[in-house]
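One chain of protein is taken out of this complex; the other chains stay put.
Up next, subunit A:
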Amino acid sequence: MDHDTGGASTLSTKIVVNGTPQELTHDVRMTLLDALRDHLGVTSAKKGCDHGQCGACTVLVDGRRVVSCLSLTASLDGSEVVTAEGLGTPDDLSDLQQAFVDRDGLQCGYCTPGQVCSAQAMLAEVASGMPSHVTDPSALADPDVAVELSDAEIRERMSGNLCRCGAYVNIVAAIRDTAAQRAAAAGSAEERP
């Protein structure tokens, strides 16, 4: 498919946001973050630094966490985007969102949607065996060794999401709880006949 502006400064992009197909006609310079907030009314993704340094704008694109402030909408034609609203709603929170509430893993809450999206993807990355900077070198060099989700692993993997209010400890606890609950649920499912 030829997807270009042919010299024009606007173009049309189709993306699916939280399960809803959207077609945007937009300035070619528009980032995904601005498309979500200013054109689609999806305001959970927050504008913090707008330079990819704070993680408040983290969303999932085709299942992977990215910073939406450095993602050009034009480049995402055909992609599926999930924000914190897409993980759960106030009436029907996801397990991870509920764990953030239970553990008080937020203070002002501004960075929380990005933290939740990042944590959701991070747990999937661990489950798929991706190593991190704190993974033991011998395990790093042996892909058959499973990654243990220690607090150090959670902290390292969440380090792209900055919180200025000091809620780090409770965020780690919320993620740890969710990982344990999911592991228990998977275990009991396996035990069923």
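We take it that a residue touches a chain if its C-beta (ideal position, glycine included) is under 8 Å from a C-beta of that chain, and two chains touch if they have at least 3 such contacts; residues count from 1.
The criterion applied here is as follows: contacts and distances are computed from a predicted model.
Per its UniProt entry, the chain excluded from the display bears the name "Periplasmic aromatic aldehyde oxidoreductase, FAD binding subunit YagS", taken from "4Fe-4S ferredoxin-type domain-containing protein", "Periplasmic aromatic aldehyde oxidoreductase, FAD binding subunit YagS", "Maltose/maltodextrin transport system permease protein MalG" or "Hydrogenase expression/formation protein HypE". Within the full complex, the residue among A:Leu87, A:Met122 or A:Ala179 touching the omitted chain is A:Met122.
Looking at A:Thr20, A:Thr89 or A:Ser159, the residue that reaches the missing chain in the full complex is A:Ser159. Subunit A residues in contact with the hidden partner, per the touch definition given at the top, are 2-9, 11, 28-29, 31, 50-52, 55, 58, 64-67, 70-72, 74-75, 77, 118, 121-122, 125, 128-133, 135, 137, 140-143, 155-157, 159-161.
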